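The structure under discussion appears below in the form of structure tokens.
Every protein chain but one is kept in place in this view of the complex.
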Amino acid sequence: MTTGEAEKLAHFEQRIARGEKIEPGDWMPEEYRRQLIRMISQHAHSEIVGMLPEGGWITRAPSLRRKLVLLAKVQDEGGHGQYLYHAAETLGATREEMIDALLRGKAKYSSIFNYPAAAWADIGVIGWFVDSAAILNQTMLARSSYGPYARAMIRICAEENFHRKQGMEIVYRLTQGTPGQRLMVQQAVHRWWWPTLMMFGPHDADSPNTPVLVRWGIKTRTNDELRQEFVDQTVPEARAFDLSLPDPDLRFDAASGHWRFGQIDWDEFRQVISGHGPCNQVRMEARRKAHEDGAWVRAALQAYARRREQAA
Amino acid sequence: MNDTQLPRFEVFVQERRNGPHLNAGSVHAADAELALLNARDVFARRPECHGLWIVPADRVTARTAEQLAVEMPSSEPGESGRAETYRVFGKIGHKGTHEHLGRVEAASAGQAIRKAFDTFGSLSVTSWWVVPESACLESAEDEADAWFKPAQDKPFRDQAFYPVETFMRSLRRARESKEPRR
Partner (left out) sequence: MNDAQRQAAVEYLLSLGDDELVLAHRDSEWTGHAPILEEDIAFANIALDEMGHAVIWYRLHADLAGKDPETYPDHLVFQRTAEGFRNAPIVELPNGDWAFSMLRQFLFDAAEQVWLEGLGRSAHAPIAAAARKIMTEERYHLRHTRAWTLRLGLGTEESHARMQRALDALWPFACDLWTARPGEHELVTAGICPDGGSIWRTWEAEVVSQLEKADLARPKAVQPTGFDRTHHTPHLTESLAEMQSVARLEPEGVW
């Protein structure tokens, strides 16, 4: 590093320490830019792929209220993906590159969306577990040092609470319903508990990116901290619903005030993020098909716009 | 890779009646008319919208305070010499987003930045944008009802629609009465 670079880096880190936001155009280390593009684009892809497991239930939602709400929720996820792609674009990444990477299987997205939404009750549990987890993560990211990312997150957080609550409402209805409805939601809880804990990512000790992300204020909390907060928040909710969680080791530790949980199956996590989860292939096929089926549409829009421009 | 995601347009949303237009993000669209329509669908899904502006992203000239500290553009008109109106947006302090501050007349984007700084510099702006007014497209006032009213009839997009606190409280109470505290 040259002296000039070192000075710039020191100035940059001082700005972050003062709580200033870094804006596009400001000097930033290449590694900061690289990490942000990686993180934000993964986050955007997660929203877009995340439309699929729930989207499949819009046509089957069992009441008009549920139908309207689920459609609006899946639409919001599209919107959130849209805001996030925008945030990555302010760093010089193009949406063409990002989507191309996703469709070629070169980009990661949240492991959770490679699990199937097997029954209607899964829609409730996804809202309750997955969106609660997402809110914890996103509330942290709303304080991120990079201005456009923080702004996208503020917008997303404001909208996301509805996602969690509609999920809890579904869970509530099912727990108060017929024995069949109760069983359906209990099974869904068992399916989604461990995948949701994995969603926070590897333990801090195995998370190579965390230190630099924390130092530069991209993240302000670690995977394990967020995971623990999720467990502490959700276990009492599950008990209120009178739903069991599939972890025999789950117990309250009065000394620390935390709920202690059992071992996460990291082999399964690695399988899922490396493309061998139960639904990786279906999800990617659905994205590719939408993209390919839409190619003629995008070409037509472009041709029309070009002609209009020439005529002007 | 021969795909296109179409050009990008910056979007400004007027969240309060007569309030300033705030940058909300951007949309990809083939032309300005579709960009304006899509801006409505992407950024006005919830009630707080009274008007929209869009501008092609490549017509935005941006300078951060950090950049201006290193190099301040000249107040000279530059080569073209023909003045036009620029809209000035600034992000004030470290919270919030770029908001519309006003207009300046300038013969180049550089001069517009300089004039913006001279006019609004007291506002502790951390990031400046100037865009030629001629490149902006706005939602029409007489269409505002059709564009922005429908969002008001979608209360289910608001978390307040779901009585979650109420039923969680009643569940906890029911549980406590069943198994009294040891």
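Letters are used for the chains, namely A and B, taken in the order the chains are written, and counting of residues starts over at 1 for each.
Methods note: a residue touches a chain if its C-beta (ideal position, glycine included) is under 8 Å from a C-beta of that chain, and two chains touch if they have at least 3 such contacts.
Computed from a predicted structure; not experimentally measured.
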| item | value |
| --- | --- |
| Option from A:Ile16, A:Ala72 or A:Ile112 whose C-beta touches the chain left out | A:Ala72 |
| Given B:Phe12, B:Trp147 or B:Phe167, the one touching the chain that is not displayed | B:Trp147 |
| Residue numbers in chain A that touch the chain omitted from display | 48, 51-52, 55, 57-64, 66-68, 71-72, 74-75, 78-79, 81-82, 85, 120, 170, 173-174, 176-178, 180-181, 286, 289-290, 293-304, 307 |
| Residues belonging to chain B that touch the chain removed from view | 5-6, 27-30, 33-34, 37-38, 40-42, 45, 143, 145-147, 149-150, 153-154 |
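Methods note: only the chains that are shown with their structure count from here on.
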| item | value |
| --- | --- |
| Euclidean distance of C-alpha centroids - chain A vs chain B, Å | 24 |
| Chain A residues within the chain B interface of the complex | 19-21, 23-27, 65, 68-69, 72, 75-76, 79, 82-83, 86, 89, 94-97, 99-100, 147, 151-152, 155, 159, 161-162, 164-166, 168-169, 172, 237, 239-242, 291, 295, 298-299, 301-302, 304-305, 308 |
| In the complex with chain A, residue positions of chain B that touch it | 1, 3-6, 8, 24-31, 34, 42, 45-46, 62-64, 66-67, 91, 94, 97, 126-127, 154, 156-159, 161-164, 167-168, 171-172, 175 |
